[in-house]
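One structure, pasted below without further comment.
Left out: one protein chain. Kept in place: all the others.
So that you can tell them apart, the chains are marked A and B in the order they are listed, and the count of residues begins at 1 in each.
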Amino acid sequence: MTQIGEEIHALATRLFPITRSITGDGVRETLRILGEHLPGLTVHEVPSGTRVNDWVVPPEWNVREAYVLDPAGDRIIDFKRHNLHLVGYSIPIHKKVSLAELQEHLYSLPGQPDAIPYITSYYKERWGFCVTHAQRQTITQEGEYTVVIDSDLRDGSLTYAELLIPGERDEEIFFSTYVCHPSMGDNELSGPTVTTFLTKWLLAAPRKFSYRIIFIPETIGSITYLSRNLDEMKRRVVAGYNVTCVGDDRAWSYLPSRRENTPADRAALHVLAHLHPDFICYSYLDRGSDERQYCAPGVDLPVASVMRSKYGTYPEYHTSLDDLNLITPSGLQGTYEALQKCVECLEADERLRVTVLCEPQLGKRGLYPTLSTKETAAQVRDMMNLIAYCDGTRSLLEIAEKIAAPMWTLIPIAERLKAEGLLEVV
Amino acid sequence: MTQIGEEIHALATRLFPITRSITGDGVRETLRILGEHLPGLTVHEVPSGTRVNDWVVPPEWNVREAYVLDPAGDRIIDFKRHNLHLVGYSIPIHKKVSLAELQEHLYSLPGQPDAIPYITSYYKERWGFCVTHAQRQTITQEGEYTVVIDSDLRDGSLTYAELLIPGERDEEIFFSTYVCHPSMGDNELSGPTVTTFLTKWLLAAPRKFSYRIIFIPETIGSITYLSRNLDEMKRRVVAGYNVTCVGDDRAWSYLPSRRENTPADRAALHVLAHLHPDFICYSYLDRGSDERQYCAPGVDLPVASVMRSKYGTYPEYHTSLDDLNLITPSGLQGTYEALQKCVECLEADERLRVTVLCEPQLGKRGLYPTLSTKETAAQVRDMMNLIAYCDGTRSLLEIAEKIAAPMWTLIPIAERLKAEGLLEVV
Partner (left out) sequence: MTQIGEEIHALATRLFPITRSITGDGVRETLRILGEHLPGLTVHEVPSGTRVNDWVVPPEWNVREAYVLDPAGDRIIDFKRHNLHLVGYSIPIHKKVSLAELQEHLYSLPGQPDAIPYITSYYKERWGFCVTHAQRQTITQEGEYTVVIDSDLRDGSLTYAELLIPGERDEEIFFSTYVCHPSMGDNELSGPTVTTFLTKWLLAAPRKFSYRIIFIPETIGSITYLSRNLDEMKRRVVAGYNVTCVGDDRAWSYLPSRRENTPADRAALHVLAHLHPDFICYSYLDRGSDERQYCAPGVDLPVASVMRSKYGTYPEYHTSLDDLNLITPSGLQGTYEALQKCVECLEADERLRVTVLCEPQLGKRGLYPTLSTKETAAQVRDMMNLIAYCDGTRSLLEIAEKIAAPMWTLIPIAERLKAEGLLEVV
């Protein structure tokens, strides 16, 4: 049953051809499509040149066309065929160059001859084209090549979107994902598409916590967002996840927050330990995405990552091989469901206290199953263990860890015991 | 040398034939015999129907006779032959039944064909007989069987006994054991008999702590006792042990209190680690006796268990095979001595401080042995290590753990150093 996974994959397929970067119309178009799914998604524009903490919002970049003609006039490289062919943030150029000069501006991967690499140069002005190494080895003819990059790199704005979902409490759970990668699948259409469907699910029922979901360009986007929202977030955010690399089906990964033991970490570890116990537990030293900003000293938001194959660890990473085949409906849906479980654990994590002294007599309340099976025996054991630790000092998640039971099996038991008046919230 | 063990076993042998349950004359007779050993043992009666926390004291149960006649009039099952033949708390009945109806009330263990199982039904009215599976397979004749259970199940009282031994301090060490099992050895004549001899030893000398020893029916007895004594116990009890399954000689077991690191736990772990280092360390999740009440949230007494083969883990458990051969003099005496060591550790566990700066000069006080042997070298090493850690922050037990020496080797050294004025109690 991967119906949701199919829908997520379909959304990724629709978004795939769009040329995204850290600014520009590709981001706007992407957010517009996500907005079709997420009523209330609000788009913000931050002008180029705005100071954001230690950084400055860069010029906006847009490309109309970009190609290379060989000496015979054949269009041997064309941005229209694959947007990875153009180095991100390439300056506009229209020029004839020799083979030697052209080679200085070509990027390829000798070790992966069929992959177009993903290269950007946001903060140093340059131009370049990326090609497969196989193609590059055919570009040997001396003569005059024509290089055309019809791009704008000028004052404009950085674009991001946010959705605030009010809950019963002001405390927030935060999700961040990024929309700055051109046509690639796991890193990074998996992030915004899974986050979109997770948000739809969050919107579908009342929630205890409020939710803050943002779609931003990586690094400069999170820095920009924090420069405008940090004070409020520090007051409100109790847990958060950076959603990236969540679409392939080959591995499960956890990367902690810098403080390592926040509610976000504990929920993620609990979910992974029970659902995918062979997950890879990375260290914060292995970080590489927006947790670098969210967990920076002085920011210190409780943001962890639940991923499939982590960025930088799989061979297709940052190449054209990270395509729509790499991400799968089951891969996308798996992470969607794991993040749901994290939300459920966080929402239900409260300190409970048993209301009677000594063990309660469960029999007189019909809490012992009349039919004794292996399953009911496990339920009774979980119920007795839950009661044994509900002393008001441990939260439900801590009890789940203590008694080695998945928290989602305890939640309905706790509800039942609360209904019977045997448990109360501290 | 198992003289004490022989005496304990003899007491168990004397108590063995008595029909005990959670109420009734068998408990009273058992407590009367224990009282011969324990002057001052006080018996309490709590009327049926008394509310005790979430529970109610049940009716009192007594049996005069119980048997089954086969169609030929032969007495094929008779409570007089073994009191396990009758399901505990069976209602009175005098009735002719078909083979089919009889079978619905028979209990046996196909996997242990020579064992009579131990079955009770305290809180649901029913009747039944327990037989070996070997015998059951011979009960095949169609016809009219006569079932006679001449029992009372009516308002009476629940009976328990306690002994309070005043010590130098009001702080108490608590021992609890239960007297509700009919003719079985390890679970549970070992508990009350070892506790009786341990109490005799406690009575034989002045003690620093006061002692509270109780003989109760399991579960409903501990709940009843706590409903009457919890406030005082919470003020006074510094350590306690639930004494059960202490008579076979096949294993050593430790089951922690819920809080896991109470003085009772630390003393038990220290004693077992030094005397029986191959002991099995259970989790509180493996609990199954009165620690379920003593360690319940809000009760939270520091009660741990030192056992031999734990209840539920050995094949003879809760069957007629748990008999006087399963418990042995050496088994009983071993636990008796381990619990003595726990008491000694708890009594001597105080924070000490060395009275001089730098190492004291032991030579001028004659504290160095004049004859140097391997044994005296170990003594000097223990003495120097003890002095090195007596800084007033660690207790003697904590120092013993730190320097990896049994606490009972340090106690006489500490006494000697106190006499020399080199150590003082903080």
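Convention: contacts are C-beta pairs under 8 Å (C-beta built on N, C-alpha and C of every residue); 3 or more make two chains touch, one makes a residue touch a chain.
Keep in mind the model is a prediction, meaning the values are calculated, not measured.
Among B:V354, B:M383, B:L397 or B:L417, only B:V354 touches the chain left out of the display. The residue from A:D300, A:D323 or A:E398 that touches the chain not shown here is A:D300. Among the residues B:Y107, B:Y282, B:Y389 or B:W408, only B:Y389 touches the chain that is left out of the figure. Check A:L203, A:L230 or A:I411 against the missing chain and you find that the one touching it is A:L230.
One chain of the complex is left out; on chain B, the residues touching it are 353-354, 356-361, 363-364, 385, 387-392, 403-404. Against the chain not displayed here, chain A makes contact via residues 53-55, 123-124, 219, 222-223, 226-227, 230, 258, 284-285, 287, 292-293, 295-300.
Going forward, only the chains that are shown with their structure count from here on.
In this assembly, the C-alpha centroid of chain A lies 56 Å from the C-alpha centroid of chain B.
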